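A short write-up of the structure that comes next.
Just one protein chain is left out here, and the rest sit where they should.
Which chain is which? They are A and B, in the order written, and residues in each are numbered from 1.
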Amino acid sequence: MTEPAGAGLGQARALTRRGLGISVVALVAFAGACVLALGFTPVEARQGLAQKIFYLHVPAAWSALMAFSLVGIASALYLWLHDPRLDLFAEASAEVGVMFSAVMLTTGPIWAKPIWGTWWTWDARLTLTLFLFFIFVGYLALRAAVHDPDERARFSAVLGIMGLVLVPFIHLTVYLFRTLHPQPVVLKPSAPSLPWEMLRTLMVAVAAFTLLYVGLVTARYGLGLARRLRESPDAP
Amino acid sequence: MAEALRLALVIAAKDVRAELRNRTAILSASVFAALVLVIFYFSRDPTAVPAIVLAPSVLWVTFAFAAIVALNRAFTVEREHGAIDGLLLAPVPRGALFLGKYLANLAFVGVVQAVTLPLFVVFFNVDLGPALPGIIGTAVLATVGFVAVGTVFSAMAVRTRFAELMLPVLLLPFMVWPMRWAVEITARLLDGRPLSEMLGWLRLLALYDVVFLTLCIMVFGAVVDE
Partner (left out) sequence: MVAGYVVTTVILLVYVVGLWRRAKQATGDR
């Protein structure tokens, strides 16, 4: 399937523009969520002000996890269908996922320190999120190190699938540890049931972050498409 | 199926013979393992922690590093001789090609571990005693899994510019888990704990082996095909 390079680049540019536009809207929503969280949501009784990071940390984690899963799925589909658009999507989702992981891994300890008294523990969620980050970074490093686009797509897809398959093992390990060693009593950061104002703020934040994911991946996809077209003008 | 297995053994034998002729991979990995043991020995505070407490972790970290060196060298040597292109032209099923490389890598890593273990016993003055068969069994179980993943990743890494760096970056997140389980089992073995306490970890190792060996056989073709 060939198309003149000009038309392809135009499409790439349009995607990037649209993606950035969506991202700007999402950033405004994010700002709104921050205002909501800081000014118009009740303070949580047990954890006090520190709990407010929850409204950023949880959506970031959700976005990172979604990004990772989609990379894994796109990788599997690529190895089956060989559609280069799947590879471009995976590339975009991985980069955006790393960014959200960075937010998650910084807000997590900032939240944990006053509540748990420690910056880090090796419980289920933390361990999983850390390894997600490592695999993401490895994925991007691999992509940067391979120059042939087809080879890059194949290698990344293999890594993507392996990463996805690893996740259940991480879960099982942490579960095994938990059943063997009694956990110290810690305050769980997520309350069993949220009062509606907190739930509302959380939902707004999740919506903002999800929109941001969509916008950023679209823009990044356009960027990747443009690069791919310049690398090999007759490839789709 | 039998034909594929036979092909795999032929490929593995070729690699092993090539390595025996030019022993750099095994030698460098073994020396590296010995050095790692020495570093661990000297970096610990002898008054604070008895060697036996650290033993499982030291042993497994050493195995891990040595395995990475062995995996790296195995593919780099072949790349330098351009041997794999010849193999790819022949109608070798990719699964058999993977198995061949895998078995050869397993042999390399196994030899390095066989050299490391006695050195470990000597340097750290650890009495393995009745735990020895269990430790060897655990080593086999864990190695079977991560060498599979390592074979795929070293095939990818060798085609990148910073191959020696790329392999650990890719492999370690996958290697940490079998290593972790192996450490738990080894610690309990050295403590003389009953088998029931190790079953969970053993099952995880076995599951990892089955799942990743299968996955690697399936995806290896995507790595070596043009």
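Just so we're on the same page, a residue touches a chain if its C-beta (ideal position, glycine included) is under 8 Å from a C-beta of that chain, and two chains touch if they have at least 3 such contacts.
None of the values given here were measured: they were computed from a predicted structure.
Asks: What are the shown chains that the omitted chain is in contact with?
Replies: Among the chains that are shown, those touched by the missing chain are A.
Asks: Return the single residue from A:Leu20, A:Leu126 or A:Leu164 that touches the missing chain.
Replies: Reading the full complex, the residue touching the unseen chain is A:Leu20.
Asks: So one chain is hidden, and I want to know which residue out of A:Phe30, A:Phe68, A:Phe89 or A:Phe155 touches that hidden chain in the complete assembly.
Replies: A:Phe30
Asks: Thinking of the whole complex, not just what is shown, which of A:Leu36, A:Ile53, A:Leu88 or A:Ile170 touches the missing chain?
Replies: A:Ile53
Asks: Footprint of the hidden chain on chain A, which residues?
Replies: Interface with the chain not displayed, on the chain A side: 9, 12-13, 16-17, 20, 23-24, 27, 30, 34, 38, 49-50, 52-53, 56-57, 60, 96, 99, 102-103, 106-107, 110-111, 114, 212, 216, 219-220, 222-223, 226-227.
We adopt the following convention: only the chains that are shown with their structure count from here on.
Asks: Between chain A and chain B, tell me the centre distance in angstrom, where each centre is the average of that chain's C-alpha atoms.
Replies: 32
Asks: For the complex, which residues does chain B have touching chain A?
Replies: 149, 152-153, 156, 159-162, 166, 169-170, 172-174, 177, 180-181, 200-201, 204, 207-208, 211-212, 215, 219, 222-223, 225-226
Asks: Sort out for me which residues of chain A touch chain B in the complex.
Replies: 79, 131, 134-135, 137-138, 141-142, 145-146, 150-151, 154-155, 157-159, 161-163, 165-166, 169-170, 172-173, 176, 179-180
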